[in-house]
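One structure follows; several queries about it will come next.
One protein chain omitted, others in place.
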Amino acid sequence: MTAPFFRVDNLNTWFFTRQGVIKSVRDISFELSRGEVLGIVGESGSGKSVTGMSIMGQIDEPGRIVSGSIALDGEELTTLGFEEMRHYRGKRIAMVFQNPLMTLNPLMRVRDQMYEAIGEHENISRKDMHDRCIEALKAVGIPSPDERLNAYPHEMSGGMRQRVVIAIALLLGPDMIIADEPTTALDVTIQAQIIYHIRRLIDEHGLGMIWITHDLSTLSELADRIMVMYAGATMEIGTTEEIIGAARHPYTRKLLDSVPSRNVPGRKLKQIPGNMPSLLALGKGCPFASRCDRATDICSEPVPAIQLSATHHIWCYHPFED
Amino acid sequence: MNETIFEARDLSRSFSVGSSPLRDFADHFLRDRPPKVLRAVDNVSLSLREGETLGIVGESGCGKSTLARMIAGILPASSGERRFRDEPYESFLARNRDALKVQMVFQDPLSSLNPRLRVGDIIGEAAVLHGLVRRPQIKDYVADILSQVGLPADSMGRYPHQFSGGQRQRIGIARALAVKPDMLICDEAVAALDVSVQAQIINLLMDIKQDSGLAMIFISHDLGVIRHLCDRVAVMYLGRVVELTETEQLFASPLHPYTRMLLEGMPKISLQRRRFMPIQGEIPSPLSPPSGCHFHPRCPMATEHCGRIRPELREASSGHVHACLNIEPC
Partner (left out) sequence: MSTAGFKDYAQHFAESRAAVVSLAVSLAFVACAIFAPLLSPTDPYDLTQLQLSDALKPTGSTRMLPGEEVRANIRIDGSATSVQPATPAKTHVTLVAEPCGLNCLGVGVQPEGTRLANLQIRNLPAGATVEGARKHPVQSWWTVDNPEGGKVRIASNGPLPATFTFLAIARSMDQETDFVFHLGTDSFGRDMFSAILYGVRISVFVGLVAAGAAMVIGTGLGLLSAWRGGITDAIIMRAVDFMLGLPALLVGLAILAILGNGVSKVVLAIVIVQWSYYARTARSFAMSELGKEYVEAARCLRLSPARIMLRHVLPNCMPQIIVLFTLNIASAISLESSLSFLGVGLPLTRPSLGMLIASGYEFIFSHKYWISIYPGIVLLVMIVAMNLLGDRLRDLNNPRLDR
């Protein structure tokens, strides 16, 4: 693995709504290297999707990146204008959403959509475009790509559509792909196929990838490193081995423990009591404290990062020891 | 405990696709085109014992939700027979108060609650209308149900949008429990929830099962959840049951190649990387399922007669049935 080429430092993205300020992302920092998959895992409302949107420069009113830096190869992205950002989008950073129909135009053939994506940024002949499309479709494991090029999105299954979306993301040879719950809506057998092809792509092309999901099991199979988010803040970040095998933060532990396949069938699951606090009324302390059985008074103070290894950081006053 | 509470025999449900009375009429006279028919559920037979939890597992388009609605009696069957405690559904459903014995919990915690009704009305409405409880007592009654599902009594004055996803699912469960059912059908009841909340709801369902001895049909695409909750499991593929057995048996020695494929694809939290190529192929469109055994185009064990002969359910051992032509009876 090479040195990180993409960095996010102390990112804060807030939404200024009528009800108050929703601090969706608070002081998030991470980095990404080529050939690496960083998984961001969290429940709904944890800020994981807002993080992805912030990187893409797609935060709409009333939201705003309040502070922090997002840098690709040392170039700051947060200060770019709309036109400059458009150049980065697709060309250097591509995004894949949960619902492929958000990306695909139902009225256009796959071929035309792919050509359009290339033509937006590059001026090459139709023959070259065609070759590149076929290559991209093959890379995501689409059988008989020539036929698929002529198809309309509605003629394909959900899994096939999502592969086409990933193929479009690959067309311009981006440095990194941000995937937001890309396999959540798909069946497990299809999900396994896509994950297989993604992993191969990352390894062969040296792409960086941020894989946003609520599903720890997908990440355990795919990601190199995992960042755990809760209520807009990072709880723990480390390699997959460190997070899945030796999680130290109470939230990560409890999240792992509440998965049915890690419990004895027929017995009660180890559940996390309570609900996520409202993002409107957060104190400066640990947001998980209200649901945490290890919490003490100190947890209402701002939590500093604790470095456990070169890769493993947690934000907790009372981590598990082993 | 071994009494049968519900039984389905050769239950089928077809939908005609993209049709309207006018188009049917035009088709009838102008063209000789057979209407497009989707067989969502195709000759399914299963039974549920008192106090038992039966899991139904399958991928999208396998007809599990249609089956759930037929069992709940809110969708008529195209053919086949449904019986509740040995009484045919036709007469059973005609008596409204008895029909309340079968209730359902839905997938989407947002759209399964009427946004314009207060929680108290959502839960209490049917109980009052059907005379289970008198109107003056309704507040206490609803408060009691709410506490059963772990919600405070003052929830009844609020509206669904004021609750989180997990709390809404609790309200949906409370609504079903309020009419004192004997059988509960949960259609993907935890699929839309976050992991930590999902665990809370699964535990709640287990509590309810333990306290009231409800018979339950639990429909899910998630084998992990099914394994945790169910006594027996039916695996469905494109409208048909392909394997049905005790949960332990299914996970320990699956017989049908589709079941095995599902188990292999089941996401696990582990540090062992999958480096092999997963099984290829897509789920075929239910509109034009493959001939013979629906699974044969994706099946590693398929032989040429799989495409011709429709496999019937056969018993491999006591209580373990499957629909594969290539498994030798043992």
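By letter and in written order, the chains are A and B; residue numbering begins at 1 in each of them.
As a convention for this text, a contact is a pair of C-beta atoms (placed from the backbone, for glycine too) under 8 Å apart; a residue touches a chain by one contact, two chains touch by 3 or more.
What you see is a predicted model; the values in this text were computed from it and never measured.
Asker: Which residue among B:Ile5, B:Met70, B:Leu100 or B:Met206 touches the omitted chain?
Answerer: Answer from the full complex: B:Leu100 touches the omitted chain.
Asker: Have a look at B:Ser16, B:Asn114 or B:Ser317 and name the one touching the chain we're not showing.
Answerer: Going through B:Ser16, B:Asn114 or B:Ser317 one by one, B:Asn114 is the residue touching the chain not shown.
Asker: Touching the hidden chain in the complete assembly: which of B:Glu125, B:Glu264 or B:Glu282 does that?
Answerer: Counting the whole complex, the residue in contact with the absent chain is B:Glu125.
Asker: Using the touch rule from the top, list residues of subunit B that touch the missing partner.
Answerer: Residues 20-22, 69, 72-74, 96-97, 99-100, 102-104, 106-108, 111-117, 125-126, 129-130, 158-159, 172, 175-176, 179 of subunit B touch the chain that is not shown.
In this text, only the chains that are shown with their structure count from here on.
Asker: State the interface residues of subunit B toward subunit A in the complex, per the touch definition above.
Answerer: 59-60, 164-167, 194-200, 202-203, 206, 221-225, 227-228, 247-248, 261-262, 265-271, 273-274, 277-280, 282-283, 285
Asker: What residues on subunit A touch subunit B, complex-wise?
Answerer: 43-44, 143, 157-160, 187-193, 195-196, 214-218, 220-221, 240-241, 244-245, 254-256, 258-263, 265-266, 268-273, 275-276
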